[in-house]
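A single protein chain has been removed from this complex, and every other one stays in its place.
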Amino acid sequence: MAMKYLDKYPKNLAKSLWVLKPCWAVMKLFAKTVTHRSMTILYPYEKEWIPDNYRGRPGLRFDKCVGCGMCVRMCPTACIKLIEVPDDEGKPVMRPQVNLGRCAMCGYCAEYCPLDAMTVTPDYELAEYTRYDLLYGPRRLNYEGTTPGMEVKLEVTLPSDIENGNPERRVSFFDLDRPELTDSKCIGCKKCAKVCPVNAIEMVEKGVNDKGKPILRPVIDNSKCICCSNCVLDCPKDALQIKEVL
Amino acid sequence: MAEVLQKPTVEEIVSKLNSDCPCVNVTRTETRRVYATAPRENSFQVCKYIHDNLTFEHCSTVIGVDYVDHMTVVYHLTNYYTGVMIELSVDIPADDLHIESVTPIWEGANWHERETWELFGIVFDNHPKLQRLLTPDTYEFFPFRKSYKLRGSE
Amino acid sequence: MVQEYSSILDWIVFNDPMKNPYYPFVDTYNLPFDIGYKLWEILGGAIAWLINLIFPGNPVSTWLVCDATSTLMGLLIFMLLIFIIAFVSTLIVLWMERKCLGRMMDRRGTMVGMKGFLQCVADGLKTFMKENTAPKKVDKMTYWWCVSLIVGLSVLVLCMVPLSQRWFVVDYQTGLLIIMAFFALAPFLILVSGWAQNNKYSLIGGMRAAELMISYEVPMLILIATTALLAGSFNIGDIVNAQNETVWYIIPQIIGAITFFFCATAEAERVPFDIAEAEAELVEGWQTEYAGMKWGLIMLGDYMRGSVSCSMFAILYLGGWTLPFIGNGPIPEIVFLLKSYLVFFFMILIRCALARVRTDQILNIGWKVFMPLSVINLAIVLLLKVGGVF
Partner (left out) sequence: MMTDSIVPVKEMEDRMDTDKMWVIMGPQHPFSHGLWTLKVQLDGEIVTDAEPIVGYLHRGWEKETENRTYPKIIPMADRLCYAASMTYTHLYCMTVEKALGIDIPEKAKYIRIVADEVCRIQSHLMWLAAVGTDLGNLTVFLWCMREREFFLDLNVKLCGARMTTNYPRIGGVRNDTTELFDRDIIRAVDRFEKAMWDIIALIDDSSIFVSRMKDISFLTREQCANMGLTGPAMRGCGVDFDIRRDDPYDNYDQVDFEVPVLTKGDSYSRYMIRIEEMFQSCDIIRQAVKKIQALGKNAPYRIKTPSKVPAGTAFTRLEDPRGESLMYLVSDGTDKPYRLKVRSPIFTNVSTSKAMCLGCRIADVPAILAQIDMCLGETDR
């Protein structure tokens, strides 16, 4: 490797005729832009091409969302809030609402969405007259023409896979980690079953206790679970813990 | 004075520190990294030794850490010939937050020490200008201490 | 004298202004005065005819079309005409700078109406609508007078530049010197206003204006004297005619022309010699405390001075309004303006390609480069003159 610029410069300025060479450089561009168009884009009339994965405002596919609250937890600016809205059949469901006045367009909500219901959208013209207008409800977050390119997949390779000589296997971040029950701490309060957005937790009777009441223990359906850790956070006795597979 | 090493290797640094500065405790080493601790009383002499005899010309940072029961000042020192870094931690008791300034050795530590003083309240003795730098002059507290709680903390 | 006035054409007779005993330009034909005179004949004649219709035989009608009134009103319209043409040509210069600068920087330049020309109008309206503020601690009198005088002097100099043999204000024998004298007054006022504004940036800017003037004024005057020596006159018309008879003076005086170009750039305080403004370190230099309309006028004054510099170059070295082998041509004014725009294009080029020089550098350049060059140029001209070439 050699120096590209330092080999040629500094030059003897008398050889480039003091100021004539820069003038010549400018004239060259002038001749070019008189006949061709200049680099500027006439913004409101022309727009730059942007790829699908452009991180504009977040978009939401209402039907796919289960209201797990992963986006709320991951949002670094705390601009997402779960609100109750009626779904297509009129049933109240929890869906995210985004305050775009605070949104930093980091794309974490789309990345950490277990079901890819949240996407990034190439929509960046977001000016409104009032701050209230910047609140995007779940229905308004819908973006017409969401393509698969707008989904942000969170695929990881396990360190154990690399060690085992299987480095090309990629798994979804949400397929591995599952909540694990510490049986001694559980009091059978059913909270986890209530907060589970995909109904993966079922309370199963496991015998009776001293007073003759049934002992309820959550049983987690691993195929349904999306690893949103709602049950972990809501457990009053810290009986559930996410077991991280590495 | 002892001999001056311009391009010391990690082993040489460790042996030198062990022989010439017995107060320094080298905790661990890695490739091009030496981690050491020193008592507060000798920190200035140790720094001067590292600068003069081991040719560590550059002081990357002076960091304050609040461990509640004590505070720690961490110096990161660089040798420009080999790229070796020494991390020198000096513990300070929480009731007597004083340490000798290294600004006379490395001028570049000046602002780092000012910053550490204003955010943690660690007083650097013999510092040429220990004034507030980032925060307004009217501040009467040290915002980076653990005792200073953020309003919106989760 | 009793005259029968029946039709409007009896009132509007289109006299020859040269035959008017009050003709102000002695024996040279002046086109703008002619236009103004004729315009007044139409306007005043129509008014006089109307008044005469209602009050036949009244003295006012006769007064309106008499020789003295026609000359007076013709002069008023003449002034307006001169100013408007000069003003519009300045706006064209402004537009040209914005467009060319944009192209050279790979952007589009102004885009508002008429290929961006109306942007000047929009800017003017905007600055005029701004609040007219003055800082509390400025020296009021000098603060206000300096800006008025700088703008006024710029307009004066701009109007005094003749566009052709028939388009001039005064036809002095020493016209060149008078223009240069008024032109060189501005730096003094900049210095004074720099003091008056009670601001450190302005003060340094004002000092720099004086420093700048010291460096370029002397070589510039030597160059003008050289050209006058070559032509044998300080009269602008004579200089142009002399070039028409021989060759454009840029050919014998190429060194002088280049030096004069840079001096003229410095005179107009444009990049690379805009050290009095120097927005990188002095915010806006001596204009820092001038806001709104005042700033807009100063900016306009700058461009007026820029276009005067270009006109001077065209007069001194590019044969003014004449063309080789053709001479005066049908519309010499347009030829002259085009030449000065060409010179201004090179000023834009320089502005686009170069950076701002430092104060010590401009002094060095002025005294160690421009001064010897202008003296060398003088020597060449002297040799040519003595050798009998010119």
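Note that the chains take the letters A, B and C in the order they are written out, and that residue 1 is the start of every chain.
The definition used in the following text is that contacts are C-beta pairs under 8 Å (C-beta built on N, C-alpha and C of every residue); 3 or more make two chains touch, one makes a residue touch a chain.
Please read all numbers here as calculations on a predicted model, not as lab measurements.
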Sort by label and list the shown chains the missing chain touches.
-> A, B, C
Check the options C:78, C:201 or C:260 and report the residue that touches the missing chain.
-> C:201
Check the options A:25, A:42 or A:187 and report the residue that touches the missing chain.
-> A:25
Consider the whole complex, including the chain that is not shown, and state which of C:51, C:66, C:105 or C:380 touches that chain.
-> C:105
What residue numbers in chain B mark contact with the hidden partner chain?
-> 32, 57-61, 63, 65-66, 74, 76, 78, 80, 82-83, 85, 87, 106-112, 115, 132-136, 143-144, 150, 153-154
Quickly run down the residues of chain A that touch the omitted chain.
-> 1-6, 9-11, 13, 16, 18-19, 21-22, 24-26, 28-29, 39, 50-51, 53-55, 74, 76, 104-108, 111, 120, 152-153, 155-159, 161-162, 167-168, 170, 173, 176, 244-246
Chain not shown, touching residues in chain C | 101, 104-107, 200-201, 204, 271-272, 274-275, 278-283, 352-361, 364-365, 368-369
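As a convention for this text, only the chains that are shown with their structure count from here on.
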Work through the pairs of chains, note which ones touch, and then classify the graph as line, ring, star, complete or other.
-> other
Hey, which chain ends up farthest from chain A, C-alpha centres compared?
-> C
Distance between the CA centroids of chain B and chain C (whole Å) is 67
What whole-Å value do you get for the distance between chain A and chain B if each is reduced to the mean of its CA atoms?
-> 40
Chain C residues counted as touching two or more neighbouring chains | none
In the complex, chain A touches chain C at residues 19, 22-23, 25-27, 29-30, 33-34, 38-40, 42
Flag every residue of chain C that touches chain A in the complex, lowest number first.
-> 100, 102-104, 106-108, 111, 349-350, 352-354
